[in-house]
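Only one protein chain is missing from this complex, and each of the others stays in its spot.
Chain nomenclature is as follows: A, B and C, assigned in order of appearance, with residue numbering initiated at 1 for each chain independently.
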């Protein structure tokens, strides 16, 4: 994670033009958003600043708002590059499936065309909160919206995108919650203690492929030294944790074991939520649940 | 299943030559096995008859025994055709991966050559008790045997192969146990009752592929109308049951669910065993275990 | 269980007066019930015969019906003796708390007086479907009824009482379901097999006391040779099963164990239901659920 370049108190004290310049990357090509927000200073929280900027967008004259929305890049290019791709190379979490298959590329292209045909704007979604699968599902769902509902949906996503940018840029009190957390815990219920040294892998599950996101191993407390994902939004989608319990129990070496690699497949629906997915295991049984 | 063509009491009453003719397909190209067994009649059980035939093999003169073992076909051809392939087309159970990949073919070829080089006989294994993966593992393991140990292993497998043939051919008391059983049961622990209408699939898990063995659905008692596998040996190997619990609970329709398709991966080590693999589930948690 | 003295086909063929005499103990002091039912013969099922008799009660002239209901004995005497007490001495199941405490006696006496004061009839309940606790709760609940609702409740209970008597007296097709079943199953999830030799006790839990109903031990299949309760209605109430798992695992002998006697407390609400209450245990964890 990079350190934010600005502070809220600094922004509150700048001249209006320096304030606008400092925030120019939050709402791209729309300096009027920061200009409108400059007048509302000082802001007590980063959240309040973001809400003021979004209010400026929502209250903008219709043609200005339309031009702003229409000025966003096509999703296709963003999915191929930018936030999605960059992110997938980050050290932890990220999108495992970093290249579009030919079929997916075709679906995106078709959806983009149908969407622009119906709504006259590019499809906007906060990519960093989604896996490729959930983007496709959102895309297909939002095509059924009427224009007003979809306009609200696009503004909602712009709020989510700019909130992430603002948090990355500005330090200060009252930060909006933009990150989630995925963690696990393995209990050995034969011995009644944490299972140490269990190898774990986390995959993202796509429609026809799976992408490895992380490999790790449990420590003496049966947990991983760092959460499986943290410090960023959890991407809406389907995941699979695999636990090498056969290896841990030594029950596969004799070739007579029952459980070897235990897969737990689950969906994440709340990017800013906390998902704790423990495993209570013996060589012959296990229990899992969404914990807290 | 086909009906056995002979009965034990019938065999006990036949002339010696008719007895030998009736059993000619059990020990191929070795009528002397049945000839030796004919003298021991009457047999009270099918198991006793089989043991008498195996005793004849074990007590045969060394050159006759060696010729008998050496006359078995190469595994490669049998894996590609015969018991393995035929079986995989049977209605239930069976080997999901019915074509060898190029890599597997190469491994089998290499193993066959190394095995013949070391032991001078073809590799013999009761294919119907194994998945392709477990055959490869057995092959690799048995290459480390010394000659005497491996000779005993080959005879043991011949016993398993001929036992299956005898049971298919002869009806009568005291049948040896040659079949296993895989079953499941789904409990809805939100409602405290069996989960009816849950779709279930059973896959065989190979090293790099998975083969669908069966699709079914739970009945009003949360069980499947027929066992997942029964009436044949369970093939040693790794399997995955997938339960469509999201669909059952309706929890995925809203896009906010946690569990959708629950996979349970397990190994079968005892072809003649009973494996009961239940699922106790809510939309947020589940427990599984080897039951009885 | 005693063998029914009559058969339905026999009853269908008797003279009307012999039919009435044969059934005289089902609706005590009300031969007119059987007289009315005699005309409807032949009955195809025992259930149809019982329904015809209950129809006769429901359609009786008001004064005759009132006299019939009013002729039932006070509950107090029945709880102290008769069905309740007799039953508690039966070999399996039964009511564990076979003597009223002073406080309970006082409550029953007060409730009887209040009930007769309000409704002018004795409180009628099918005692064999209840524990003492649930009788008290029913008593207290039904005191709030209006007269019509309570009259229907009393007739409903008479139906339950006479159904049990009829089933005990008459053999034949279409018997109404009057019995429930309580069973258990213990799995040792350390070893992945049924837990054999686990001592189990079943208690009925009263407000201030507990009564032992049964002690048993699991067999090789982890089950009890006979169900914990079967062949009679389950009594509505609260129960506790205790499983001596520390003894089974040998984990208490060292004085360092975690689980010793595992209690599972549950309520039975459906006297004719099937309650299966399994235990999946290690020395450090367990799972239980209402199974099937």
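Here, a contact is a pair of C-beta atoms (placed from the backbone, for glycine too) under 8 Å apart; a residue touches a chain by one contact, two chains touch by 3 or more.
Predicted, not measured: the structure shown is a model, and the values here were computed from it.
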Where the missing chain makes contact, among the chains that are shown: A, B, C
Options B:175, B:189, B:218 or B:267, residue touching the unrepresented chain: B:189
Options B:49, B:111, B:200 or B:280, residue touching the unrepresented chain: B:280
For chain A, residues in touch with the removed chain: 187, 189, 192-194, 221-222, 280, 287, 289-292
Touch residues of chain B, complete complex, unshown partner: 187, 189-192, 258, 280, 282-285, 287
Contact set of chain C toward the excluded chain (per top definition): 137, 238, 240, 246, 252, 255-263, 265-267, 269-270, 284-290
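Methods note: only the chains that are shown with their structure count from here on.
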Both-way neighbours, i.e. chains that touch chain C and touch chain B: A
Whole-Å separation of chain centres (CA-atom averages), chain A against chain B: 46
Geometric centre distance via CA averages, chain C-chain A, whole Å: 57
Touching two or more other chains - residue numbers and ranges from chain A: 258, 284-285, 287
